[in-house]
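Next up is a structure, given as C-alpha cells.
Excluded from the complex is one protein chain; the other protein chains are retained at their positions.
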C-alpha cells in the first residue's frame, strides 16, 4: 500500500469526504484553466478540445464513495480518470502552470464567497424586517434598561433601529471583507507563477473574481480569505447573543414587557406551570457556538509559518462552514423573534411609572421652568423618588434647596411624568421622536439599498462570468 | 461611609486609577458640551462663561491620588470641584442633556481612535520599510517553502511584498473600522436624547468626529467601537506570529538562509556555542499575547445584555490598551527584523540545488521543448530527482516513458536548473520577475499612499477641530 | 552598544521590569544551589563561604532601576555584581550545573505556587462563607429558576450549597494541579543535567518543593506548571460569571427576590430613580476578564515547539498574574455579595404562588392520593394553571380525565400549594429538606477541612524548608 493505514484512514479518507462537497468548484476551475491554456495557445486548440471532451464526460460520471488506496486525493483521482480516458500524454497537459496549492486556495475562496453572500442576504433580510417592524412601532412605548434596571421609556422602534444599525454596520464590513475574499489565486502555480506565458486575468474573470491575488506567494499563503470575514462574523454572533440576553429578562414573567405566541414556547415535563420562551436561549446558544467555532478557525493559524500550510485546508474550512451554518440558524431565529415578539404597552406604562423611569424628564422640566441647575433639579427629584413620589416632599425639598417657590400643581407634575410626554418631548436627532425615527428609517434604507445593490451586482457578475465560461467551454468541446 | 469597603477598594479605587489616564478627554468633552449649550442658548451666555472660567481653573489643578470616600468616580469628583468653585446652582447646569453613559462612551471612542491612528501609522511605516527592502532585493534570490520544506526559489522581494500586501490589507480594513469608531455618542443623554433642544452635530464637530452616532440608544450600547477594530488587530497579530514562525526555521543554523547581526542575538548562560536570534521568539510571543488580550476583550461582551453594560467600561478598555501596547511592540520588532535581516544568497543557491527546488522548471522545460504533457514531464523529473539527479537516468526514463529522443546535453540540463534561470523565466503577473516586482511595488505604493492620505486628513481634521474648540472656549472665557 | 536599541528597549528593558518582582525567588534559588554545591563538595566549603558572604551583601543592596547597556538581564547583572565583589574566578563557581533555563522555570513555579495558594485560601474563605450563610438560611425560602423562568421554590441554603459544592470541586482540582506545579526544575542545567555529581533532591527540598521534575528535559519544556492550573481557574471564573448573571435577574426591581444594602448600590448621574447593584456587573466583568486573560496564556503555547521557548517567560507569566489578580478581585466581590445579599421572603412567596411554582407538588399529591399516573396528574394540573387556578376547573378536568371522584376541598388544595409545604415534603437526599441540608453542610465541611489541611501542610512545609535553607545559609556565611 502506498500510505500507512492510519494516515490513509485519518487524513486522506476524511479529507476525501470533505472534498466531495467541493467538487463542483474543482470542475469550474479546471475548465477556466483549460480555456486559458487554449486561448494563450500554451495548449494547442485541438488538444484542448480533446481534454475538454473527456472532462465533459467526467463531469457526468459518479466519483466513488471511497478513495482508492494508491491515490492521495480527489484532485489526483480526477486527473487519473482523465488519463484513463485519453491517456496521460494528453491529459497531463491540463496541469501546466497550476498546482494543488493554487487550486485549493481558489476553491476555498469560491466556497467562502458563496457562504458570505448567503449570510449577507440573511442579514439584509433581517435588517429589513427590523426596519419594517420599527415602522409599525413608531408609537409603541417600550421601557429601556441600563445595567439591568429600568432607565427611561422610549419607543419600540427606537430599540429595533438600534439593533438594525448595528447589524447594518456588520453587513457593510462584511461586504468589504468579501472584496478581500473575492480575488483569484490561480496562476500562482504553487508559488512563483510559471515560465509559461499564462494569463491570470482570464482565469480570474471566468471564475467571477474581481481580480487575481497579485503576489503569487501571498495567493497561497495568506489566511485573510477566512480570517478577515471571521472578524465580522464574530461581531455579528456577539451582537445576537446580546440581543437574546437582553430580551430574556424583559420577556420573563416578572417583567412581562415582551410576549411571545404559544408557538415559540416550550413546556416542562414535570412543572405544570412553566412556559419557557426557550427560542431566546436557543438563539443565545447558536450565537455563542458559532462565535466559538469561528474562534477555533482563526486560532488555528496562530503560530503557523507564513507559508502554504494545511491550516489553509479542508479540515479548518469544515469548521468554518459549521460556524456559518449555526450562525445562519441564529439569524433565522432572530428573524422569527423579531417577527413574533409583541410589546405589552400597558405593562410598559405601569412599570415605567412604578420605577420612576420618567423622572429624568421631571428634573429637566424643573431646569427649564425654574432656571435652576440640572444637578439641583436632579437632587430634588432623587429625594422625591426616595419619598415614594410624594408631592409634598417634592415641594418641600425644592423650596429648601433652591429658595424658590414651587408653582406646579400635582396634576402638572403628573403630566410631566407621563410616559407619552417623556417620549414626545425628545425631538433631538437619534431619539425616539417620530421625525427622528423616520429619519433613521430613511438613513437605514439608503445604506441598506446600497448594500443590496452591492450584493446583487456581485451575484450578477458571478453568474454571468460562470455562464460565459460554460458557454466558451461548450464551444471548445464542439469546436465552434 | 457611602460604599462598602470591599466595593470601594476593588471597584471604585481601581476604576479611578484607570480614569486618571482619560482625564484630558473628559475636559475636551465637557468644553465642547458647554460650548454647545451656550450656542444653543440652553445655558445663558453669561452663565456659560462663569462655568467655563471655573473649568479653565480646574484644568490646571491637580486631581488627588485618592478618590474621596463619598464620591463614586472621577466625573462626580470634578463636578463637585466645579460646584465648590461657583456653587451647585451654577455648576449644575453643565450636566444638562448629558450623562455618564454618553460621556464614557465618547471618551472611550476618543481613546481608541487615538490608539488606532498610532497602530495605523506603525503599520504604514512597516509596509514602507517592507517596500523599500523589497526594492533593494529585487534580484536577491531566496528559497521559498511550503509545508516546512524547500519548494521553489524566488526573490527576497517577492517574499517581502507578500507580507507587505497582507499588512496593507489589514491597514485598509483598519481604516474602515476607524470610521466606525469615529462617531460621537454625546447627546444621547443616557439613552433617549433630551427634551432640551441640543445640537449633537456641534459637539461631534468640536471633538473631531465624522458624525454623531445617530441612534441614541445604540450610542451607549454597541460594542462595535472596540470589537470591530479588534477583528482587524487580531488578523494583524496572527500575521505577525506567522512571519516570526516562518523566519525562525530559515534563520536556524542548519538552514542558514537568513542571518541577523550580533546586536539581535542572545547567548546562553551555560552553553558557550549558542547564538539565539530570540528577537523572533519575542515577536511571536508579543503576537500571540496581543491576540489573546484582544480575544479577552471581544469575549467579555458575549452573552451580556444589549444594554449599556459596564463591559463598555474602563476595566475592559484597559485590557484593550494593554493589547495595543504589546501589538505596537510587535510591530516595532518586526520593523527591526525587516531592517536588519540579511539573506545569505550563496547558501540559498546551494540549498536550492541540493533540494532540487528548481526541478519544476526542468519539467516545464521538457513540456515546452518536447511537447509532452506536464504530468509525463513531472514523472520523468521525479525519477531524475530520486536517482540523485543522474543525467543518464533522466535520458533513460524520458525515452522509455515518452518514446521520444532526449536531445539535451548535460550542460543544457544544468543551465535549466540554475536558480537564476528559474526566477528569470517567471515573467507572469505577481511572480518574481523584475517587471512583475516593480509593478507590485507600484500597486502597493498607490494603495499605501491613499491610506496615508486617509490617516493624514483624519489627523488634520481632528487637530483642527480641537483647536477650534479650544479657541471658542477661550473666547467664551474671555467673553469675546 | 551590545544590543540593538529597539531590542533592548522593547525586550530587555520590559523584561527587566518584570524580573524585579521575581528577585526574591532568585536569591532563594541561588542560596539553595550554593548550599548544594557545598554539601556535595563540588565547590570547596571555603570558597562556598566566600560566595555566600558576597551574596549576603548583595541581597541587601539595591538593584538599580535601569538595566545597564551591556547586560542581558537581571541574572547576568547579579552575577556581574558578585564578580565585582570577589572576582569572576570565585563568583563564577556559582553557575556550575545550572542555567537560566532551569532558574527561570523554578522561579516561575515558585511564583505560581504562591499565587495558587492565595487563590485556594480565598476559595476556602468563600466556601466557608457560603456554608455559614447556608446554615443561617436553612428555612429561608427562595424561588429557583430554570431557563430564566420561576420553576420551584426551595430554600436559600439549597441554592448557596449548590454554589459551595461547585467551588469546592474547583478547589479540590486546584489542589491537585498545585501538586503538578510544586516540583523543582533545578539541576536540569539547561537540558541534560550535568557531569558534576549534583544532588537535585537537596535543592528541591530547600525550596519547599515536593520533588524534582524528574526528566530534566521536561523540566524546562513543559507548560503544565501554568496551563494545568489555568484549566481550574477558568472553570472558577466561569462559575462566578454564572452566579453574577443569575443573581442579576432576581435582584432586578421587577423580580425583587434579592436585595442589597445601599453601600453596594450606585446611582445615575442623570436618572434620579436608578439604583443599580452594579457590584454584580463588576463581578461578571472580572469573571470574564480573568477568564480571557487565562485564555490568552494557555493559547500562547499553542503551536510552539516542544522545546524551551520564551513563552515560558516573564511576559506570558505577567498576563497570568494579571488574570489571578482580577480573579482574586472577583472572589472578594463574591464574598461581599454573599455576605450582604438578603432574600425578601414575602416577595418569594408572592411570586411562587402567582407563577404556580408549587403546582408540581399538587400533581405529585394527586398521584399519591388518587393513584393516578404522573402524566395524567401533570395534565390535570396544567389545565388548572391555564384556567388561572380555578378550583372548579381542577375538579372538572380531574374527573373527566381520570373518571375518578375529586375529594379534596379548596382549602386542602391551597394547603398543598403552600410554599412551605412544597419544601417540607422534599426530604430526599440532596433536596431542600432540613436534614438533607444539614447533611450537605456536613459533607461540605469534611471535604473543605481536608482541603484546608492540605493547604496548611503545604504552607507549613514551604515555610519550614525556606527557614532551614536560610539557617544553613547563615551557618555557611558564619562558617559554623
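Per-chain residue numbering starts at 1, and chain names A, B and C are given in the order in which the chains are listed.
Keep in mind that, in the parts below, a contact is a pair of C-beta atoms (placed from the backbone, for glycine too) under 8 Å apart; a residue touches a chain by one contact, two chains touch by 3 or more.
Everything numeric in this text was worked out from a predicted model, so none of it was measured.
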In the full complex, displayed partners of the excluded chain: A, B, C
Sole contact to the chain not displayed, among A:30, A:140 or A:295: A:295
From C:171, C:221 or C:293, residue that would touch the chain that is not displayed: C:221
Of C:27, C:374 or C:391, the residue in touch with the unshown chain: C:374
Among B:46, B:60 or B:149, the residue in touch with the chain that has been omitted: B:149
Sites on subunit A contacted by the missing partner chain, in the whole complex: 1-4, 6-7, 10-11, 14, 72, 75-76, 95, 98-101, 189-190, 245, 261, 263-264, 266-271, 278-279, 281-282, 284-286, 288-289, 291-293, 295-297, 299-300, 302-304, 309-311, 313, 315-316, 319, 326, 329, 332-333, 335-336, 340
On subunit B, residues whose C-beta touches the chain left out of the figure: 146-152, 248-249, 252-255, 267-276, 278, 280-281, 299, 302-304, 351, 355-357, 359-360, 362-363, 378, 381-382, 384-385
Missing-chain contacts mapped onto subunit C: 79, 83, 88-97, 101, 144-148, 151-154, 158-159, 161-163, 165-166, 169-170, 173, 176-177, 180, 187-188, 190-198, 200-201, 212-224, 227-228, 230-232, 234-235, 238-239, 241-243, 245-246, 248-249, 284, 287-288, 291, 295, 298, 301-310, 360-361, 364-365, 367-368, 372-378, 402, 422-423, 425-433, 436, 439-440, 443
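Heads up, the rule we're going with is that only the chains that are shown with their structure count from here on.
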Per Cα centroids, the chain farthest from subunit A: C
Computed distance of Cα centres, subunit B from subunit A, in Å: 23
Residues of subunit C engaged with two or more neighbouring chains: 267-271, 278, 281, 299, 302-304
